[in-house]
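These notes are about the structure you will find just below.
Only one protein chain is missing from this complex, and each of the others stays in its spot.
When the chains are written out, they are named A, B and C in that same order, and each has its own residue count from 1.
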Amino acid sequence: MARARIRCAVLGATGVAGQQFLVALDGHPDFELVKVAASERSAGKRYGDAIRDAGHEKWYCREPLPAAFAALPVEDASTMSADGLDLVFAAVESDAARVLEPRFAEKVPVLSTASAFRYEHDVPILIPGVNGDHAKLIDAQKKRRNWRGFIVPGPNCTTTGMAITLKPLADAFGLEKVVMTSLQATSGAGRSPGVAALDILDNVIPYISKEEEKVERETRKILGRLDGSEGIVPADVSVSCTCTRVPVLDGHTECVFVALKSRASVDDARRALREFAPFGDQRFPSAPARMIEVLDDPYRPQPRLDRDAGGGMTTVVGRLREESTLGGASGVKYVLVSHNTRMGAAKGMVLLAEWLRDAGHLG
Amino acid sequence: MARARIRCAVLGATGVAGQQFLVALDGHPDFELVKVAASERSAGKRYGDAIRDAGHEKWYCREPLPAAFAALPVEDASTMSADGLDLVFAAVESDAARVLEPRFAEKVPVLSTASAFRYEHDVPILIPGVNGDHAKLIDAQKKRRNWRGFIVPGPNCTTTGMAITLKPLADAFGLEKVVMTSLQATSGAGRSPGVAALDILDNVIPYISKEEEKVERETRKILGRLDGSEGIVPADVSVSCTCTRVPVLDGHTECVFVALKSRASVDDARRALREFAPFGDQRFPSAPARMIEVLDDPYRPQPRLDRDAGGGMTTVVGRLREESTLGGASGVKYVLVSHNTRMGAAKGMVLLAEWLRDAGHLG
Amino acid sequence: MARARIRCAVLGATGVAGQQFLVALDGHPDFELVKVAASERSAGKRYGDAIRDAGHEKWYCREPLPAAFAALPVEDASTMSADGLDLVFAAVESDAARVLEPRFAEKVPVLSTASAFRYEHDVPILIPGVNGDHAKLIDAQKKRRNWRGFIVPGPNCTTTGMAITLKPLADAFGLEKVVMTSLQATSGAGRSPGVAALDILDNVIPYISKEEEKVERETRKILGRLDGSEGIVPADVSVSCTCTRVPVLDGHTECVFVALKSRASVDDARRALREFAPFGDQRFPSAPARMIEVLDDPYRPQPRLDRDAGGGMTTVVGRLREESTLGGASGVKYVLVSHNTRMGAAKGMVLLAEWLRDAGHLG
Partner (left out) sequence: MARARIRCAVLGATGVAGQQFLVALDGHPDFELVKVAASERSAGKRYGDAIRDAGHEKWYCREPLPAAFAALPVEDASTMSADGLDLVFAAVESDAARVLEPRFAEKVPVLSTASAFRYEHDVPILIPGVNGDHAKLIDAQKKRRNWRGFIVPGPNCTTTGMAITLKPLADAFGLEKVVMTSLQATSGAGRSPGVAALDILDNVIPYISKEEEKVERETRKILGRLDGSEGIVPADVSVSCTCTRVPVLDGHTECVFVALKSRASVDDARRALREFAPFGDQRFPSAPARMIEVLDDPYRPQPRLDRDAGGGMTTVVGRLREESTLGGASGVKYVLVSHNTRMGAAKGMVLLAEWLRDAGHLG
C-alpha cells in the first residue's frame, strides 16, 4: 500500500537556506511542499515575486526555482497556522527560531537548521546514520513539553562533516582528542548581510562568531551516549577548533587531527571510513550512494571539485596520514570537504526527515 | 669611520623571489647591488629588458622596478664570477642551488632562499633574532668544507612566522607540541608555473608538495640547541602540520595550536609575544619596529590587511586563546599572518645579512 | 533502419579543450569515441593515467571522466593512423593543427577548434544554425585540395556568442556597425600555461593576444555571403572589439553595441532574438532547447548563473536597450553570456558534427 505523502512547510523560505529546502523538496517522492512562510515583508506575495522583490536577482541556487513553488503564496511565519501540515522545516535565524519553532512543535514535528534549541537537554542534534539512537529522546521531549510535535535541529554546517567522519573512527578505535581548522565557504554566512566582497576578496577572515564553540559542543553531543530519557552524556573527547572564512562560494574544507584510543594504522582508518554504510541496503531518496568517499590523490579534496559529490551529500576525505603529535594510542590526520548548504543544511534535514519517517517518528 | 659598503649579487634575479631582493636592496644604506644573474636565456640582456622579454608584464612587485637596477646586465648564473663580490643572495630553485651555491661559497658568503642545504649538519637555518647563536656553526662549516665563504639558508616561508612566534613561548614556557594548519598565498608558488587561476579560483588546494615535512623539520632545527661544532640538536617538540593553498595573493595565514611545558595563562603568552624584542636597542635597516604584533580584534589578523605590517617584516598574531586539548601543563592557540615574500623570503634574507654583518660574519 | 554510428577520434585529448570533447561525446547516441591522441609525452599510456601523470589532478571538467574513456590508450597524434575513423575532432594548438589536420583531412573530415585554417578561402567557419549554407564550400575544398575528408573549424570562443546573437538581427534588420567589449573567463586560456593566479586575482587583464583581430574577422566571415565555390564575401559590417580577461572560471560575458540598417524597436529586436530557432522541429542531441534566451531581469546574464543554460549551449542575452550613439537607422545594445568551453568550443563542435551528418557531409 502506498504511504500517504507528508505535507510540509518551509519557514524562512526566501533566505539562502530556505531556497535550498525548495530545491531539495522539488520532485520529492514522499514529501509535498504545501506552504512557504517568511517574514511579514514578503507575506502576501507569490514566492516567485517575493524573491525578486529587491529588484535584483535573489535566487541563489544553481538549480532553477522549481516552477510549481514559484506560484505558492508566501505566508507570514509569525501567524501561519499548522493546520494541514505534517511537518515543518525551519530555516530561520536563531532569535526567530526560539519563538516560532515551539509554536509549531505544539502540533507538528519541526526540523530546524537553527541553533536555538540544540543545547537543551531533551533535544537531540540528529545526523541520520550517525546518532539515530538519540531519536529516542523525542518521546521524552514530547512528553515533558506536552507537545504533539517536537523540535529536532541538525548540527551547525561545520560540525556535520567532522561528526560524520569521526563516527566510524570512534566506533572502531575510540576518540581521544580532535584538533580542527576549518576553511569555510561564504555561503555559510547567508546573504543578508552575509560576507561582503570587500572583506573576503584576496583575503581570509580568521573568525566566525560563536562557530568554534558550536562545533566543539555539538561534536561531543552528537557522539555522546543517550542516558535513558535523561538526555545525552557528551562523548569524552576533547575538541579544539579554529574556524576561518575563505573566498570560496560553497563547500567547507576542514583539516582534522585525531588522537585515537586504540592502535590503528592509516589503512585501518581508511577502511573504517570507506566502509561506513550506516543505512545498509536501505535507500533514502536524499541519501548519497556513499556517506564518505576517501580519495587517494593528495591534491584532493578540493571544495570546488568535490562539494557536489553524491549530490552534495557525500563527505569527501583525503590526505589521510598518520598523526602522532596529539598523543593517544595512535592517530590520523585528514582533510574533508562537506557541502555546507546541502548535507550541512537543507538537504541534510530532508534526509533526516526521510529517516525519521522510516523510523516511525513522523506519525 | 664609515663602514665600506657590501657588494652583493642576486642569483635568480628575474624570478618572483629574485625581484623581491631587488626591492629589498633598493636604496639600502649598507648593501650595494652590483651584479644580477639568471639563467642562460636571460643572460646578456639588461635586467629591465629581461623581465619584459615574454612580451607581457613580468615585474611582480607592487613597488616599481628600481631604475638603477633596470640597466644592470644580466649574467649567466652558471658562469658568473665571484670576483668583486662580498656577498651573494641566491633565489634559485633547489636543484640549481645545489650546484651554484657551493661554487660561490668557496669564495663568498651565500644567503639562500632554497632548501637545498637546509638539512645538512653544518648548515644552520637562521632567522635573525630567533636563533642567532646557531651562526657559530658557520666557522665549522667553512673549516670542514674548506671554503672562504659559507652557505646560510633561511627557512621555508611557512616556517618563518611560526618559528618567530614559537620562540618567545619556548623561552618563557617551554614547548611540548605544536599543531598547525596553514592557508598559504599563491605567490609562495612563484609564477612559472605557479598556481593556475583555473585551479585556485573559488577553491582551496589541500596539499603543497614537501611543505609539511619542511615546516616540521625546520621548526625543530631552528628552535634546537647548538651542540658545539657538532651541529644542532633538534628541539624536543612534536610538530604536526597540514599546509593548504587559498585564493590569496600574498601573506600566509597559519592557525597554530601549542601545548606548553609550564603553566602560562593567555595573558602570560600575550605578554611574551608582545615583549619579544630580540634586537634590543639595535636598529637594522630592514627590521620592523616590532617583530611580533598582537591584535585584540578577533577578526584579525587578515592577510590582506596585515601582511604589510612593519613593511612586511612583522609577524601579526591574533585570536590568542587558551588551548587545553593538546595536553601539556598549559596551552595557547592563535592565528598568525606572515608576509611570505618579505619576511618569509627576500627581505628576511636581507635582514639576515644585516645581522650577520653586525655579528662580524661578513668579513 | 538504424544509422551506423560514426567512429571518432579526439586529437589533443588531454588538454582542457580535449577533455571537454570527451564529456560531450560521453553517451552520445550517434558518435562513438574510438581513439584519443595527444603529444608523444602521453602516448602509450591509458587516458586515465595520462591525465594524472603530473602527480596532481589534471581533469578539469566538472563532470567525472567517463569510465569507458579512461581505459583508452593514448596514441601519438603525429603518427596515429586515420584507419577505422569516420571523423576527427581536433583540439590542438594552432601550430600543431597546421601540420596534423591536413594529414587527417586527406582521409576523413576534421572538425577543429584551432584557428590555423579559419582564414583560408575554401574553409568555412561554421556555426550550426547560423551559417549552414557555407557548408557548400566543403565540396570545393575537397576538390581543390584533392582530399577525401575536409577541415572545418569552429570560430574563436568569443566570436561564437556574438555571431549567434547578431545573426537574427542581421536577418531582420541588417547590421551596420558592431562595437564589443568582452570580459572573458580564465578557462579560455587553457591551462598550460593558462592564466596564473598571481596575474588575475583581484585584477583584469586588458589584452588577449590576437583575440580582437580574430573576433572582428571571423564575425564578418561567418555573417558573410557564399559566393559560389569562390569562397565567402565578408559581411559589410564594421566590427570593433576590446577583449579582456576577468577572474571568472567559465563563461564569456560580452557587452555588445549594434547599429542596424533599418528601423527596429527594442521590442522588435527582443522578438527576433527570442524567435531565433534555426533548427525548426529538428532535434540534435547536443542542441539546446533554445539557441538564444533573453532575460528581462536587468542584473542578468551573469556568467556564474547563466553559463550552464541549455547545457552550456544557449547564448543568454540581457540588458537589451536602445542604442543611438553608433548611428544607423536604429540600434540596440545588450550583454550576452556564452559558455566558452561548451558552445564556444568542444560541445559546439559536436553539435556541428551532428548537423553536418544530418546534412550529408559525413558520408
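A few remarks follow.
What we mean here is this: contacts are C-beta pairs under 8 Å (C-beta built on N, C-alpha and C of every residue); 3 or more make two chains touch, one makes a residue touch a chain.
Predicted model only: the values in this text are computed from it and were never measured.
Touching the missing chain, out of C:Ala24, C:Ala272 or C:Val335, is residue C:Val335. Residue-wise, the contact with the chain that is not shown comes from C:Lys177, picked out of C:Lys177, C:Lys221, C:His339 or C:His361.
Across A:Ser115, A:Asn131, A:Ser187 or A:Gln302, the residue that sits in touch with the chain not pictured is A:Ser187. Residues 52, 56-57, 62, 201-202, 297-300, 302, 305, 308 of chain B touch the missing chain (whole complex, contact as defined above).
Against the chain not displayed here, chain C makes contact via residues 177-179, 181, 183, 201-207, 238-240, 242, 244, 246-249, 253, 255, 257, 298-305, 318-319, 323-327, 333, 335. Mapped onto chain A, the footprint of the missing chain covers residues 16, 55-56, 60, 186-187, 191-202, 207, 209, 247-249.
The rule is simple: only the chains that are shown with their structure count from here on.
Farthest chain from chain C, judged by C-alpha centroids: B. Between chain A and chain C, the centres computed from C-alpha atoms are 41 Å apart.
Centre to centre, using the average C-alpha position, chain B and chain C are separated by 47 Å.
Shared interface positions of chain B, defined as residues touching 2 or more other chains, are 201-202, 207, 247-249.
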